[in-house]
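Got a structure here, written out as structure tokens. Questions coming.
One protein chain omitted, others in place.
Our next item is chain A:
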Amino acid sequence: MRRILPFASCLALATPVLAADMNLTVEIPTLKVAEYHRPYVAVWIERDDHSVAANLAVWYDVKKAGGEGTKWLKDMRQWWRRSGREQTMPIDGVSGATRPAGQHQLRFSDGKPPLGTLPPGHYDLVVEAAREVGGREAQRIPFDWPAKAPVHLSASGTEELGQISLDLNP
């Protein structure tokens, strides 16, 4: 009985998520500029050969009349080259409206879209931001999947991105 208890409490903590997951926090910095537009942001997972394993998020001006918001998707130029130009917007479960300055939390589970089933291996999480009449920045966080133990990883943006953290759970 004494032996089982810790195991049971462990289970209780871990449930209901049995599959591996990743918790991502993307910070959009507050900028003091005369003309501010919310940045376009893309989040994706790259294999070692830079091919895209999964698109996790694309924030752009979805509401602009006549789909005109897609005009600036190419300004996220790494994402555009690696994946964006092959996509038909909007991407179900991936794309959404631009977000204000602040921290944004995203959670992805193994086996569920948009992450899907990622074969074990080494990957880069990439976050790219491009702002109208502003700048453009990309940050990457290398990681191994699946994590054997909970891992906390992070990267710091300098201009268009703030703190980015990636928590992996086995």
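Following the convention adopted for this analysis, a contact is a pair of C-beta atoms (placed from the backbone, for glycine too) under 8 Å apart; a residue touches a chain by one contact, two chains touch by 3 or more; residues count from 1.
FYI, contacts and distances are computed from a predicted model.
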item: Which of "Phosphate transport system permease protein", "Cytochrome c oxidase assembly protein CtaG", "GH25 family protein" or "Glutaminase" matches, in UniProt, the chain that is not displayed; value: "GH25 family protein"
item: Chain not shown, touching residues in chain A; value: 35, 64-65, 71, 132-137, 159
